[in-house]
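Removed: one protein chain of the complex. Kept in place: all other protein chains.
Chain naming follows the written order as A, B and C, and within any one chain the residues start at number 1.
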Amino acid sequence: MVRAGIVGATGYAGAELVRILSGHPDVELTVLTSRQYAGEKFDKIYPSMAGIVDLICEKLSIDSFCERTDVVFIALPHKVAMEIVPEFIRRDKKVIDLSADFRFKDVLLYEAFYQEHTAADLLDKAVYGLCEIYFDKIKSANLIGNPGCYPTSVILPLVPLIKSSFLDINSIIADSKSGVSGAGRSLSLTAHFCEANESFKAYKVSAHRHQPEMEEVLSIEAGRPVNMTFVPHLVPMTRGMLTTIYANLVKEVSSEEIQNCIDSFYSERFFVRICKEGRMPDTLHVKGTNFCDIGFKLDERNNRIILISAIDNLVKGASGQAVQNMNILLGLDETAGLTNVPFSL
Amino acid sequence: MVRAGIVGATGYAGAELVRILSGHPDVELTVLTSRQYAGEKFDKIYPSMAGIVDLICEKLSIDSFCERTDVVFIALPHKVAMEIVPEFIRRDKKVIDLSADFRFKDVLLYEAFYQEHTAADLLDKAVYGLCEIYFDKIKSANLIGNPGCYPTSVILPLVPLIKSSFLDINSIIADSKSGVSGAGRSLSLTAHFCEANESFKAYKVSAHRHQPEMEEVLSIEAGRPVNMTFVPHLVPMTRGMLTTIYANLVKEVSSEEIQNCIDSFYSERFFVRICKEGRMPDTLHVKGTNFCDIGFKLDERNNRIILISAIDNLVKGASGQAVQNMNILLGLDETAGLTNVPFSL
Amino acid sequence: MVRAGIVGATGYAGAELVRILSGHPDVELTVLTSRQYAGEKFDKIYPSMAGIVDLICEKLSIDSFCERTDVVFIALPHKVAMEIVPEFIRRDKKVIDLSADFRFKDVLLYEAFYQEHTAADLLDKAVYGLCEIYFDKIKSANLIGNPGCYPTSVILPLVPLIKSSFLDINSIIADSKSGVSGAGRSLSLTAHFCEANESFKAYKVSAHRHQPEMEEVLSIEAGRPVNMTFVPHLVPMTRGMLTTIYANLVKEVSSEEIQNCIDSFYSERFFVRICKEGRMPDTLHVKGTNFCDIGFKLDERNNRIILISAIDNLVKGASGQAVQNMNILLGLDETAGLTNVPFSL
Partner (left out) sequence: MVRAGIVGATGYAGAELVRILSGHPDVELTVLTSRQYAGEKFDKIYPSMAGIVDLICEKLSIDSFCERTDVVFIALPHKVAMEIVPEFIRRDKKVIDLSADFRFKDVLLYEAFYQEHTAADLLDKAVYGLCEIYFDKIKSANLIGNPGCYPTSVILPLVPLIKSSFLDINSIIADSKSGVSGAGRSLSLTAHFCEANESFKAYKVSAHRHQPEMEEVLSIEAGRPVNMTFVPHLVPMTRGMLTTIYANLVKEVSSEEIQNCIDSFYSERFFVRICKEGRMPDTLHVKGTNFCDIGFKLDERNNRIILISAIDNLVKGASGQAVQNMNILLGLDETAGLTNVPFSL
């Protein structure tokens, strides 16, 4: 059994890691840390886990943590993450970091949108953990920068078409819609029930920090700079993210060619499901799962493609993908612990 | 007092007309018809109206209806509407039709997306009731084709910029999101609680019948054909519609110029509110009201504009605009009966 | 025009007062205060009110406030309210206080559940503003203790039956369910979207401070002490409160007798609607309105009655009733400004 610990276990991403790992056949959860709840039983903060997880939240002590774990999940805010990740790497731990701190290749890009990077020497060694795209690199990684939820939902449907040179890469527009759990467990008016319920709105219009992240990855895949437009919106539901992508085609292409392009690109990847027969993804169909559902429609009149992806922002968009990364880098079955059957509703 | 009757009063658009007209200072509601509920008190079907509206639903008898009304609202499905509208026009009634039947100028366009038109001779006389754009024509109209909800939310933010020749009109993409009440009161899996709740999805992708309606109006305003991409989505909430529009700019233009363009275009129009200081519309802020809130953001890197509008799909997107049309064509204050104060939440 | 001011205008009860009073035909809103938002336009905090209310939030200055107002609404937390209410009374203002501070007759009861009362001399002069029960006293009141939402929903259905001596008053159980807006605008995990959404739970079981309030009033009406059981629950919706009351009958009584008893008790009261023909109240039918809908069912096998009431917790349960109190004490039509037509949905 692999011994796993979670730093920052009581935020939503951390608690989702607890949920998934507590049911993982090859993993024993051994340490949970929480500044706010140190000394309290985890199931007091998340009573849903009573009878399932019996751990007590601890303050982080890196040496003690490392003695009891083989793999480390960091579910802290950016900046706090990069302060401790080097300590774990130095102690030869496998680290999967859910913050933004190790997602970028270009430190200047990171610093332009976040802050000074204090562990920039690790960026080279870190692997961007978008499993379906960087599967091989992940296998031998020691440090994973686990992708953001929006980038996951934007990059997965785009890469096959970008690789096939179907798209005018300067025409990409991504219109994303996220459930409220993306705002986390920290209190805010945005996530206050009466403000979010029965409300739909855009936020950080063309100014969200996930945009440079997705642009960097798309640029690498395209082999030249991709500048896109990205607008996130908030949906009055707990879980789920749907992204609608618009892009101009550079040549005439049929629906069958598109379908084949995406199908073949993901033919070996269990967690990407391509919709058939004009069906479109629905966040309800991926709730609680690590799937990314992808559908598309050709707008032939305008020679434009519409791509739609759906994920559970807390699973494939965060903690599920983190566990998928762990599975890959430890040589386990990629799907281990992640085949919880989806809710039908 | 103007005597008003509603044909089809027990669907959601009809009931919303009842709600608004029952509080209108210059209107007396005199006749409500309903095939399904003929003979029953209206407040038995909508108990919220108990103590407010005391009418009994009737089967439609056109002569009797006309004797007791000055103005007629038709809240029936398309096709059924065009079968009876000529009867009312023949009897010199002012008619406001909420179906699609009298929204098109081009009968072939209508017939391509709906069915054969059996009252095509009236299309010329009908006025498209988008009040802020066709105010003057509405004043002298006898037959109003009340706009669809999506077209209202798409056309209002676009017209000022199209008129100012800021936009590449072949680059327009509208990504709309609607509350479930848009699906009406007819039962369907789409509007079944457990299928819509905690779900977000696109539907009729690039295939919705409101698209030719908005394209016809935009083409008229632009003076040349506008082909756009339109994708509607379903939001798990009852009321509200938000549309995010993307378009390339044909010249360099500043935020101030955009702001001035829209502000001045709508300076005299009470029901359009332009957001200031980078604030963005939220459907919660227009719930239950006839307002259309508009915000925008320049994506300077891509020389693209992002326009966002919010309406209540049942009010400005249907019954509120219908009453606004009535006010205008009867020479009443445009806002009469429509200044119900919005919910703060 | 009556000049009205609101102390604490930016909480949910305060904002709901703004909403209602801004549409009141006999009132001019002249002053809004807010500690947190002093200096900011009200419509910046509540953008729904843009174009409707043009006031700027101020810090409270009692003298200046009094110069510009005839009637004062206090929408502050308890304790803070009783610190300033005497100042307004001293300046001969009519005061309607939405906190708990002036709802109790028995200062010891108040102090047992809240804290020391620093303006206890005013309790005698204060009138409990449950309009349908204390209409006559309210007419000549200077200080209104506006009822809590739960007490309103519990007392209104019970009083007619208690007055008729139908009930075993030691058997009363009230099981109440409230929308999340009852928790106010202050941030808390309880009102955090992801914790409240798709969740139903009881809270403060048999320990809520509204219980002594309702027991005091029911005891006065019964002429002897009423001890009841009260359990509030939280419903994943914004507005609405439904209370289900169970009580044993002390004699055999028919449904007709019950119906007549309640009907006749409230025959003159516009805002109480008695359901007919076995229909039961639904919070949806009172949303945004000042109505209290009441239904009942005899459980003949157990000689027990089940009473059900529905209100909008922010309107009849708070700000709407406050305005109703103002109307009564100023001699205006009881319904002025409160006939906003209810949402059908």
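Throughout what follows, contacts are C-beta pairs under 8 Å (C-beta built on N, C-alpha and C of every residue); 3 or more make two chains touch, one makes a residue touch a chain.
Not measured: the values here are computed from a predicted model.
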item: Of C:Val127, C:Val217, C:Leu249 or C:Leu284, the residue in touch with the unshown chain; value: C:Leu284
item: Option from C:Leu55, C:Ala183, C:Leu242 or C:Val323 whose C-beta touches the chain left out; value: C:Leu242
item: Contact footprint on chain C, counting only the chain that is left out; value: 170, 173, 175, 177, 179, 194-195, 197-203, 205-207, 227-229, 231, 233, 235-240, 242, 244, 246, 280-284, 287, 297, 299, 301-302, 304, 306, 308, 310, 345
item: Residues of chain B in contact with the chain not shown; value: 12, 180-181, 183, 185, 187-189, 191-194, 196-198, 236-238
item: In chain A, positions touching the absent partner; value: 12, 15-16, 18-20, 22-23, 46-52, 181, 198, 238-239, 270, 273, 275, 279, 282, 284-289, 291, 293, 339-345
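Keep this in mind: only the chains that are shown with their structure count from here on.
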item: Chain whose average C-alpha position is farthest from chain A's own; value: C
item: Chain centre separation (chain A, chain C; CA means) in Å; value: 46
item: Whole-Å separation of chain centres (CA-atom averages), chain A against chain B; value: 39
item: CA centroid of chain B to CA centroid of chain C, Å; value: 36
item: Sequence positions of chain C contacting 2 or more other chains; value: 12, 181, 198, 238
